[in-house]
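All protein chains but one are shown in place.
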Amino acid sequence: MMLDLIAASLVVFGTVFFIAGTVGLLRFPDIYCRLHALTKADGLGLALVALGMTLKAESFGEVFRIVLIWFFVALASATCGHLIAAYARQADREGKA
Amino acid sequence: MTPDLIYGLTGIAVFAIGLTGALCAQDRLRRVLALKLCSLGAGFLLVVAAWREPPAAPDPVPHALVITGIVVMISATAVALALIRRLQSLEAEDDD
Amino acid sequence: MTTFFGIIVVTLLVSILTGLIRVHRGPRPADRMMAAQLVGSAAVAILLILSRAMDMPALLDVAVVFALLAAVAVVGFVVLASRKVS
Partner (left out) sequence: MTDPFLILDLLLAGAVIALAVATLTVRDLFAAIVLFIVLGLLSALAWVRLSAPDVALAEAAIGTGVTGALLLKTLHHLRYVAGTLGEQTAHGVTPVTPVPMSVIWANAAFCGLITLGLAIAFLDAPLGGPGFDALVADAIPASGVDHGVTAVLLNFRSYDTLMEVVVLLAAVIAVWQIERGLSEAPSPDLSVIWQGFARLTLPAIVVVGTYLLWKGSEAPGGAFQGGAVLAAVGILLLLSRLYVPRPAHRALARWGFVLGTGVFAGVALLVTGGGRVTFEYPPEHAKTLILLIEGLVTVSIAVTLAALFHGREPVAVRAKEARHDA
């Protein structure tokens, strides 16, 4: 029961981060701020949901796959964040030139 | 309201939107997108046909058909897109 | 617990759909792509929760593929949308 409660609150916190990410994506003024909001939501939101779901997993295989998914999304979102930021900055520079 | 009814009507709607788009859209790329919407709608209908009230397992035959359809659709898309690229290049050469 | 998961999934989906406004509004291609990336991650979260709620462990595999896809789409975008030519 205790475990259920912890898992549930982790999932709720994760969802809150996703909502925050969406709000940031819609409300922040420029692309770099939005990128900041997005990577926070991706990283923390998914990490918390994944952690909550590992507590509810039924076999070791499921835990392993959830951790793998989290690891991959974290890595991909960091790289993609960097790529998008580099792309946007380069476009800005060329726009000014 | 069961999922099969909801998604079945969704499939029909998506198919209709795709068909209208394929006939009315001007841009070539968008017309390909519209045809892909048609195939998506057809996929919805087949998956709905396979659905059974849980815990019963769904019918695997329509699932296999949809997977086949997805692969055929990407082949067709690839050829269509290649034709579009070629056409565009030819038109650009004509303009020069 | 299943009802709780259902509510969470609906919340995540609403959050995704709201984020799609950014895809529509832009203004820059990167903005649209970022929104798509958020959709991808949230969809992975939805799948993780659904796999427990619907008791289908196979959904974890679908989630793995979703996670891979996001990377392919973003890299494709960055390479193909850039102006700089090497």
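Letters A, B and C mark the chains in the order given here, with residues in each chain numbered from 1 onward.
The definition used in the following text is that a contact is a pair of C-beta atoms (placed from the backbone, for glycine too) under 8 Å apart; a residue touches a chain by one contact, two chains touch by 3 or more.
The structure displayed is predicted, hence computed values, not measured ones.
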{"item": "Chains in view touching the one left out", "value": "A, B, C"}
{"item": "Touch residues of chain B, complete complex, unshown partner", "value": "1-10, 12-21, 23-30, 33-34, 36-37, 40, 43-45, 47-54, 56-68, 70-79, 81-86, 88-89, 92"}
{"item": "Contact footprint on chain A, counting only the chain that is left out", "value": "72, 75-76, 79, 82-83, 86, 94"}
{"item": "Where the unshown chain meets chain C, residue by residue", "value": "3, 6-7, 9-10, 13-14, 17, 20, 23-24, 26-29, 32-33, 35-36, 39-40, 43, 46-47, 50, 53-54, 56, 58-59, 61-62, 64-66, 68-69, 71-73, 75-86"}
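Basically, only the chains that are shown with their structure count from here on.
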{"item": "Chain nearest the overall C-alpha centroid of the shown protein atoms", "value": "C"}
{"item": "Where chain B and chain C are represented by their mean Cα positions, the distance between them in whole Å", "value": "21"}
{"item": "Approximate Å spacing (C-alpha centroids) for the pair chain A, chain C", "value": "10"}
{"item": "Chain centre separation in whole Å, for chain B relative to chain A (CA means)", "value": "30"}
{"item": "Touching two or more other chains - residues of chain A", "value": "none"}
{"item": "Touching two or more other chains - residues of chain C", "value": "none"}
{"item": "Complex contact set, residues of chain C against chain A", "value": "1, 4-5, 8, 11-12, 15-16, 18-19, 21-22, 28, 30-31, 33-35, 37-38, 41-42, 44-45, 48-49, 51-52, 57, 60-61, 63-64, 67-68, 70-71, 74-75, 78, 81-84"}
{"item": "Touching residues (chain side chain A, partner chain C) in the complex", "value": "4, 8, 11-12, 14-15, 18-19, 21-22, 25-26, 31, 34-35, 38, 41-42, 45-46, 49-50, 53, 56-59, 61-62, 65-66, 68-69, 72-73, 76-77, 79-80, 83-84, 86-88, 90-91, 94"}
